[in-house]
Structures are given as structure tokens and as C-alpha cells.
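Notes to accompany the following structure.
== chain A ==
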Amino acid sequence: MIALQLAIAGVAAGSVYALIALGIVLIYKCSGVVNFAQGAYAMLGAYITYFFLHLGFPSIVSVLAGMALMALAGMITERLILRRMLKAQIVSVMMVTLGLLIFLKAACLAIWGPDQIAFPQIFPSGAIDFAGIFITYNYVAAFALASALNIGFLLFYRFTSLGLMQRCAADNSRAALAIGIHVSNQVSIAWAVSAALAGLGGTLLASLGGLSLGISDIGLIAFPVIVVGGLDSLAGALIAGFLLGILEAFTEGILTPNLEEFLRSVSNVQSVGALQQVIPYALLVLMLLLRPQGIFGRRGAERV
Partner candidate 1 sequence: MQMTMRSFFIGLALAIAFALIGYEANRFVAYLIYAVAISAIGALSLNLLIGFCGQITFAQGALVGVGAYAGGILGNAGWGGLSLLGAGIFGALLSMLVGLPALRLRGLYFAISTLAAQFILSYLFKILVPWTNGVSGLVVKQLSLFGRPVASDQEYAVICVALLFLSWAFIGRVMQTNVGRAFLVVRESELVARGMGIDVSQTKLKAFLLSGFFAGLCGGLFAFTSRLANPEAFEIGLSVDQTAMIIVGGLGSLAGSLVGAAFVTLLPEAIQRLGELLPSADLISAFREMAFGILIVLFLLLEPRGLVALARRLGARREGPSSSVARSGTGVLQSGVAVSAQNRRKL
Partner candidate 2 sequence: MTLVVTDLSIHFGGVIAVADMNLEVKPREIVGLIGPNGAGKTTFINCIAGVNKPDTGTATWNGREILGLSPAELLRIGVARTFQSVVSLHDLTVLDVVKLGAAAHAHNAQGFFAQLFRSDRGRDDELCETLLKPLNLVDVAYSPIQTLSYGQRKSVDLARALASEPELLYLDEPVAGLTYQEGMNMGAVIRSVRDRFGCSVIMVEHKMDVVNSTCDRITVMAHGARIFEGTPAETQQDPEVRRVYLGEA
């Protein structure tokens, strides 16, 4: 039954990874930029939500406030910074998002300090008993909420007219302009939505594991997700998010202990450390070597 427990934990984590990755893919499709600051958005969203909770606002209000403010932050980032850098090289734009990451992390450090903070309960406490495994409402709610938003977003993107405009603007901005779509507005919207989703993701992570600056590291797990899923595929981000969440859980739960036992018996190596953090990257490398466009991405742009 360990397998099932791990699968559940993995799926819950994976749904949040998908949320973050979705945002990165959205921005990538629109701006051609990989947003290093996405993890920082998640972290900031969590801290802002905590701020409102701390003031005594009800859970729903706080979470929504967090998302709204993050949407604003995303839009500001795009307007103030990205728009000025349309002509710059990719390395410059990626470095700018990196600089933003550094700045936001430091700002949160300055305001809230370096220590982990216990995140207030936003979901009812208790657990459900599923086939002998206890799953806290926290996990269930995190999974449900993240999945709802993931799928909801995909549906919105696919079936609404605003989603259609987003797709047009992302696919071919010149053509979109020609048919009257306000492309720069669409790009702002994309950034706003991505940041909001990231903010929610951060809040969910905080509710599961506590609030700390380390939440921004989730931006890093997003890379294997988007490469495996396909840099320009939203559905790919979703599926890859789950896959990698489960992979991580299984690595931590099964592979690591067994591997360590084996290694201790044949060599001096005592532990394999944070193997579950590295395995996604090994998978990333494998993917780039064998199928660079990812599972769902479009062929063409990756090879020289």
C-alpha cells in the first residue's frame, strides 16, 4: 500500500507542479521567454495570502486576494520590464527574470524573515480514510483546487473567445494584430494569469508544507516538467506535472531507500541525498537527447 500512498502524494504535488508549469508555458507561448521568476511568484503569492490570513480575513478572501495581487504583479512585470526588452537577446531577458527572482526572494526575506512560518489552516482539518490510507483534507483540497484550475484553464484556453484570442496572439502575433487582436493586451493577460496561477500554487504548497522562502524553488522543478511535456504545450505541462510529481514521490519513497541499502553494501557511499530532486533533471536530459520537443510539443524548433 506504500505505492498507493506515494501515488497519492505524488499526484497532489504533481497537480501543483502542473499549475506552475502551465503558467511558464503560457508565458513562453506568448512572449517566447522562459520565466525564471515563476517560482518567485508562487512564493510571493503564498506570503501575500498569509498576510491577509494573518490579518484575520477568511480563507477564501485571502486566497483570492493573493491571486489578484499576483495577477497585478504579473501585469506590472510585463508592462514595466518585458515590454522594454522586446528587442533584447534571450539571455538578457532570462537574466532579467532571474534578477526579479533574486529581488523578490530578498524582499520576502526582508519583510518576513528567513524562518519557516506555520501556514494557517485554510482547509478544514481532518482526513479521509481511503483503502487504509489517511489522506488529509489538505491534500485532497490542494489536489482538487489545483486540478480544477488546471483543467479549467485548459478549457478556457481551448473553448472561450478570450482563450482563442490568447492562442492567436501566441501563435502568430503579426497575423493576430492584422485581424484586430490587441496583442500586447493579450500578452499582459497571459502574464497576469500565469502569476495568479503561480500564486495559488504557492499558497497550496504552503498549506501542505509550511511557508518559507524555499517555495520559490518550485520554479526549478518546472523545467523538467515543461521539457518533458513540451515547451509549447499546455496539456503537456499538465500531464508532465503529474508524471513528475509521481516520479518524485516514488523516488523518495521507494528508490532512495533501496538504492541506499544497495550502495552501502557495495561501497562507501552512505546516502543518495536529494535524489528525488535530481531524477527529474536526468529525465530532462534524456528527453532532450531522444525527443527534444517533449511528449506533446511540436517538432521543429529545437534542433539546429
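Basically, a contact is a pair of C-beta atoms (placed from the backbone, for glycine too) under 8 Å apart; a residue touches a chain by one contact, two chains touch by 3 or more; residues count from 1.
The set was built so that all candidates are chains of the complex that A comes from, given by their letters.
Because the structure is predicted, anything quoted here is derived from the model rather than measured.
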{"item": "In-complex contact of chain A, chosen from 1 or 2", "value": "1"}
{"item": "Residue ranges of chain A touching candidate 1 (in the complex, touch as defined)", "value": "31-34, 81, 84-96, 98-107, 109-110, 113-114, 172-173, 220, 223-224, 227, 231, 267-275, 277-278, 281-282, 284-285, 288-289, 292, 301-304"}
